[in-house]
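Excluded from the complex is one protein chain; the other protein chains are retained at their positions.
Showing subunit A:
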Amino acid sequence: MKLLHKDIEKDNAGQVTLMPEEAEDMWHTYNLLQVGDSLRASTIRKVQTESPTGSVGSSRVRTTLTLCVETIDFDSQACQLRVKGTNLEENQYVKMGAYHTIELELNRKFTLAKKSWDSVVLDRIEQACDATQKADVAAVVMQEGLANLVLVTPAMTLLRAKVEVTIPRKRRGSCTQHEKVAVMVYCLLSFLLLPFLLVVKCILVASPGFVKDQFITYLFKEAVRHDNKILLENRPKFMLVHSSSGHKYSLKEILSDPTVTNRLSDTKAAGEVKALEDFYKMLQHEPDRAFYGLAHVEKAAEALAIDTLLISDKLFRHQDVPTRSRYVRLVDNVRDNGGNVRIFSSLHVSGEQLTQLSGVAAILRFPIADLSEPEDDSSSDDD
């Protein structure tokens, strides 16, 4: 993302002009937007024209609109962001107060104005504009009959493809069906993998047992047979890792594998996984130094005890302003007291797990007696 213009006043109101360059920037923008902000961007509007003869025709016009944001939709698979709102500025095609949905496009600048810019949001802009952290990794986790193809970017983990097949098991007397189906799966996978070869830095292939070896052997045998240059050139990008299953959460295991972390030390995803692991280790060894749940963590923050705060960015997308500011205050509090704040992207596997754990967790500097309140259940049960 490119930061084109920033204009923030003393009372934290102001506007910022950004230009998204890749899909991930859409995700960052999604986290920046809030209900009530105003967004100016170029968009296409269908305009009804009435000719003198009375016949009505419609045409599509490109114009710049300023909206007061009401609804935000993010499609994670396609990385599309659509913003619905009412018109704020006079425009020759659109009336004031009329509704419009802007679909933000890549490489087109937009201006975002907020009433108050807090630290979390400013952080995110900086992160998004930071050009260094751009490692992309593709990972294939598989097991017998199941394969997940995932693209891991610094801020998102996108499931690109999932292959699920019932493989007939070994039976007395006929084993060939098993092999046939396995080969079919590999063929499909290699086909799906091709688009990613050039884009990513590294491709991880993980599975329990020998499935990964079989897959790689098959892949390169076919590459040699069809003389597929792209595949052969990118051979060093492939890395074999062991995982315990083919489901998506095994990604966590892979990313914490030491050989992988060496190779991908600059990936944000790996860092998040490690932080979460540290939290769990602390929970096991010294449960009084590891807290989760908003109420507990806030209490710990008041006691100035928090060393590391783990918080999921899903909480900041909360549209309810007082709740959001509560979280922001927590973050600021911890930062002021010299603690680390790690904001987990909720699209990563580790972020998903943190969200399940109520979204906020903390590792403390010193143990605090366990404040268990039997009456209140801080974790909300959303069905």
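Annotations for the structure displayed:
Here is the rule we go by: a residue touches a chain if its C-beta (ideal position, glycine included) is under 8 Å from a C-beta of that chain, and two chains touch if they have at least 3 such contacts; residues count from 1.
What we mean here is this: contacts and distances are computed from a predicted model.
One chain of the assembly is not displayed; among "Large ribosomal subunit protein bL20m", "Proteasome subunit beta", "HBS1-like translational GTPase" or "Nicotinamide-nucleotide adenylyltransferase", its UniProt protein name is "HBS1-like translational GTPase". In the complete complex, the residue from A:228, A:245 or A:261 that touches the missing chain is A:245. Of the candidate positions A:36, A:287 or A:338, contact with the unshown chain belongs to A:287. Touch with the chain that is not drawn comes from one residue among A:24, A:37 or A:253, which is A:253. If you put the missing chain back, the residues of subunit A touching it would be 166, 168-173, 175, 177-179, 208-210, 214, 242, 244-245, 247-250, 253, 280-281, 283-284, 287, 292, 353, 355-358, 370, 372, 374, 377, 379, 381.
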